[in-house]
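Below is one structure. I have some questions about it.
A single protein chain has been omitted; all remaining protein chains appear in their positions.
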Amino acid sequence: MRPGLSPAGLRRPGLARDVAIALTGLALLLALPMAFPAPALRDFLIYFFAYGLLAMSLNLLVGLTGLVSFGHAAYFATGAYVFGLLMQTGRVSIPVGVLAAVGGTALVALVIGAICVRLKEIYFSFITLAFQMFIHSVIVTWVSLTGGDQGLRGGIPRPPVLGLDLNDARTLYGACAVVFVLCILAMRQVSQSPFGYTLRMIRDNPARANFLGVDVTAMKLGIFVFAAAMASVGGLILALFVSGAYPEFAFWTTSGEAIFMIMLGGIKIFLGPLVGTLLLQTLNHFVTIYTEHHGLVLGTVILVIVLGLRRGLADVLFDWLQARRAPRAAGPAPGSLEAEPIGDGALKGRTV
Amino acid sequence: MNLEALADCLSSASCAVTQVSTGLIVGMLMFLVTSGLSLIFGVLGIINFTHGAFYMMGAYCAFTAYALTGSFLAALAAGALGVGLFGMAFERLVMSRVYGRDILMQLLVCYAMILILDDGVKLLYGGEYRMMGMPDAFALPPVEIAGGFVPGYYLFMVGVALAAGLVLWLGINRTRLGKIVRALAINPQMVGALGINTTLLYAGVFGLGSLLAGLAGALAAPIRTLTPGMGVSILIESFIVTVIGGMGSIAGAFLAALLIGFTRAFGAIGFPLFVDGLMFALMALVLVVKPSGLLGREAA
C-alpha cells in the first residue's frame, strides 16, 4: 500500500477560520445597535438570537441527522422556565442559573430522547410532539409553580455578572449576542467534528452505518440531548429579556414555526436556519401590524412556499450556485476502473 | 393526589357509574378520531396532523347546522359529511402534492392547514367559547343504571360510535372494497395495475378518515365547549391511543381508547393534576416494553 496521495483534500476550513468568522459576526452584531441606536432594533435582534438558537439547534436534528422533531420547543420552554424559577429564588447568580437550566433541560431531553430516538421517522415526529404537549400541559396545570396560563410572572431578577449590570438594555443586548455567537460556534464545531460526520452517515443510511460499527441509537440520543441544550439557551435568553416565561414557549405552534424557519432557510447551508428566522420574524412583525389573523396569513404563506417553491429560499440560491459550478465538475475522471483485467496466467499461481 | 376520593367514588354506585359513563364517552370520541387517523396512516402511510383540526371543524359544522335547522340529525350529517368532503379536497389539492417528499414538507403543510383552519374558525365564529347546548330530542331525564344516573345522550353517543366502528371494521374486513383498500396499503402498484383508480381510492380513504374525525366532533358538540384550537388536545390523545393500541389496528385503537377514557375519568378524581402525566406514563411504558403497541402488527 502506498501512502496517501492527496493531502490537499484534508485541508478544510478549520476551527480557526470559524472562530474568525464568529468574531467578525459578533463585532457586526455589537456594532449594529451603535450605528442604529433604536431600541426596537435591539429588541428585534434579541428575539432573533432566541429563535435563531431554537431553529439552528433543531436543524442539528432535521438537517444533520435526519430526525424530524416536531417537539423541539419543549426544550426551549424548559430552559426558560427552569432558568426563570431558579433566578426568582434570588439565591443563584446568572451563570449558575444558566448552567443549571441547560443541564436540567439536557436531563429532560435524555429521558424523552431515550424513548423517542429508537422510533422510525414519522413515529418519531409525532411522539416528540406528544411529549412537547405533555410539558405544555405540566406548565399550564402546575399553577402554583409556573403561574399556569398567565405565565411565570413577577419578573426575573438580573443580578450583576462580573460587574456588568444586565438591567442596562445595551449591556443585556451585548451579553445575549456573545452567548448567541458562542452557541452557534459550538454547534458548528459539533457539525464539523467526527461525531457530526457520523450523524451524516446516519441521516443518509442508518442501516449501513450500523454495519460499519456505528451505534446509531447512542449517536442519535447524543445529538438529541445536545440540540435540546442549545434550544434551552435560546429559551433562557428570551426569558431573561422579557423577564418572564409563558406556556406559548412550549406550545406546538412554536415548534411549527421553528420547522418553517428551517425550511425557509434551507437545510443545505449551516447558517440557513438563521436566514429563515430572520425572514419569518420580519414576516411576523409586519403581519401582526396589519392584521389580527396572523395564522391565516402565515398558513397561506407556508402553503404557497411549500407547494409552489418546493424548497427553502436559501436552497434555491444554493442549487442555482451549484448548477453554475456543475459543468466544471462533471468531466470524466480517468483511471478509476482501469486496473489491469486479469488474464489466465496471473491467476494460475493462486488457484489451488 | 387524592386516593381517598377515588376509593370513595369506586365504592359508591352512583359515582362509579357516572365516571364509567364519562370514561366511555371520552373513550368513544378518541376511538373515532384515532380510527380515522389510523386508517389514513395504514393506507397512505402519512400521519395526518390536521386530524384534530378536522375534529374541531366537525363540531363547528354541527353547531351551525343545528342553529340553522334545529335538527340534531342534520347537525351530525353536516359534521361528518362536511369534514369528509373537505378531507377529500384537502388530500387532492394539498397532501397529494407532498407524498414521497420529505416528512418536513408534510409536517409543514399540516401545520399551515391547522393555522388556517383555527384562524378561519376564529374569523367566522369569534375567539370566544361557544356552546351548542343539548339538542331538544335529548332533553330527557337521565337513565338510571345500577344506582347511578347516565344522561340519555351519552347512551346515544356510545351507540353511534360503536355502530360507526362496527361498520368500519366490517367494511374493511368483509367487503370487496375493503379488500382492495387493504391491498392498496400493501402494494399500490399492483392495485393500479388491476385497473383500479388508486387516486380516487386514496382520496376516498382520506375522506373517510376525515369523516370519522368530523363525526366525533359533531357528537362532541352538545357536551363540549367549542373553541378554535380545540383539536390539539384530542390530536395528542389520539397519538397516545395509537401508540398504546398499536398502529393500524382498529381493535387496538378501541381497547386503548377505552383504557385512556377510564384513566381520564377516574384519574380526574384520584389525582386531578396528574391525569396527563398518567396518560404519558402509560404511553412511555408501552413504547419501552412493546413498541408495536398492545395489538400492533409491525414494530415501530
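For clarity, chains are labelled A and B in written order, and residue numbers in each chain start from 1.
Definition applied: contacts are C-beta pairs under 8 Å (C-beta built on N, C-alpha and C of every residue); 3 or more make two chains touch, one makes a residue touch a chain.
One rule holds in what follows: contacts and distances are computed from a predicted model.
Selecting from "Circularly permuted type 2 ATP-grasp protein", "ABC transporter ATP-binding protein", "Na+/H+ antiporter subunit D" or "XdhC/CoxI family protein", the unshown chain of this assembly corresponds to "ABC transporter ATP-binding protein" (UniProt protein name).
With respect to the full assembly, the chain omitted from this view is in touch with A. Checked against the full complex, the one of A:120, A:170, A:208 or A:325 touching the unshown chain is A:208. Checked against the full complex, the one of A:97, A:113 or A:222 touching the unshown chain is A:222. Seen across the whole complex, the unshown chain contacts chain A at 1-6, 9-10, 12, 14-15, 189-190, 192-198, 200-201, 203-205, 207-215, 219, 222, 329, 333-342, 344, 347, 350-352.
Basically, only the chains that are shown with their structure count from here on.
Mean C-alpha positions place chain A and chain B at a centre distance of 34 Å. Within the complex formed with chain B, the chain A residues making contact are 62, 68, 70, 115, 118-123, 125-127, 129-131, 133-134, 137-138, 141-142, 252-253, 256, 259-260, 262-263, 267, 293-296, 298-300, 302-303, 306-307, 310. Residue ranges on chain B touching chain A, taken from their complex, read 46-47, 49, 94, 97-98, 101-105, 107-109, 111-116, 118-120, 122-123, 232-233, 236, 239-240, 243, 247, 273, 276-277, 280, 283-284, 287-288, 291, 300.
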